[in-house]
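Excluded from the complex is one protein chain; the other protein chains are retained at their positions.
For subunit A:
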Amino acid sequence: MRTAISSVSGHVKIIGVAAALALGVAACGGGGAGAPSAGGGSTTLSVTVWNLAKTPEFTALFQAFEKANPGVTVKPVDILADDYPEKVTTMLAGGDKTDVITMKNVTDYSRYSSRGQLLDITDVAASADTAKLAGLDAFKVGDTYFALPYRQDFWLLYYNKGLLAKAGITLDGAPTWDDYAKYAQQLSSGEGNDKVYGTYHHTWRSVIQAVSAAQTGGDQLGGDYTFFTDQYTMAVGLQKSGAALDFGTATAQQADYRTMFGTGKTAMMPMGTWYISGILESKKKGESDVDWALAPMPQRPGSAEVVTFGSPTAFAVNKRSESADLAKKFVQFAAGKAGAEAIAQVGVVPALQDPAITQAYFALPGMPSDELSKKAFAPDKVVLEMPVSDKTSDVDTILNEEHQLIMVEDKSIADGIRSMNERVTKEVLN
């Protein structure tokens, strides 16, 4: 009897040590995950951001907020831009307590809000100057708001003044797409390394699809995409004739639109307003010497107004935040006048529309000062890049896959659009 007990207790001891060791290892492993939320208290506010070093608006906003609220420290949680949605999804699923979550796009917003991961901030929205806040509607879910936009980007046409002058082209007002295609042909020149393209269409589907939807009134979630036809015909025609870098090459060499325009490889480029701060920055650093200006997005023939598309960026409060009041205060600050001033300083387009802020914006060193650029900055209508619904991301995947097939010329435009129609109807809408 005694033998048994003594030997068993011996084992218990060994196992106990082993278990303690293992637990120690486990504890070390687990420690990291909980760390970001530790050391909270009401005076530290954590905010998820992407590419902090290259996205100056965040630092500008944080500094302004800290200055306006002495004793408060904003702690950015920096995430790689490409991984941002996946990382935030994982963080929220894992019960992360980061106070403010930046909504990089509306699609992600709809996911987080429908999963109940964000705090209802309708009270903050009610107190803001909502009439002037561009893009606010995109964040309305029923009668509730879970985020407020602080920045509103929309698309316009960047052009290289030198190259256009050399070709004898002057822009006044928004060109039609036909004119735009004609200019692109005239502007392309050279061969091999000296090749200059007339225009550059980045590989995103929005370059073709969102703009057609905005200008024709088509519905990207509707299941009938014949309204893309004209835009695809133009884009495929341009790349076939060599007036635009072809999609396949752009994908294969992972072409960077900033390099394309900043080094004068392309004369024109439809792109979002976020690139303004980028181009100002690269000229200041001496990486680019392009002489640039802005024109409104090209329009369909006979269009009386300037219609483009865009998407707002917003701040939301994490439902698990332990300092929700401070977080709400930050969201309100960013959407308000002080926030708008702070980000306009670094060349970012604020959601709050105010003549004084626009004026200050164009007064930034390096900004073009001609009338057309200013006109380009005030389009008549900005349509949301992609409508928000629970079908958005599934439709997005299909439209993107078929977009690639059309643009690499694997499918004809008609075939590509037909399979968009079929797939969206069958796989998503059914």
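The working rule: contacts are C-beta pairs under 8 Å (C-beta built on N, C-alpha and C of every residue); 3 or more make two chains touch, one makes a residue touch a chain; residues count from 1.
By definition in this document, contacts and distances are computed from a predicted model.
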Remark   = From the options "Ubiquinone biosynthesis protein UbiU", "ABC transporter permease", "Fumarate reductase iron-sulfur subunit" or "NADH-quinone oxidoreductase subunit D", the chain left out of the display has the UniProt protein name "ABC transporter permease"
Query = Considering the whole complex, which of A:A60, A:L92, A:V106 or A:M367 touches the chain not shown?
reply = A:L92
Contact residue for the chain not shown (choose from A:L52, A:A324, A:V346 or A:L405) = A:L405
Request  = Taking the full complex into account, find the residue in A:K54, A:K67 or A:R115 that is in contact with the omitted chain.
outcome  = A:R115
Remark   = Listed in rising order, the subunit A residues that touch the chain left out are 2-3, 5-7, 9-11, 13-15, 18-19, 21-22, 25-26, 29, 85-86, 89-90, 92-93, 111, 115-117, 246-249, 251-254, 393-394, 397, 401-402, 404-405, 408, 410, 423, 426-427
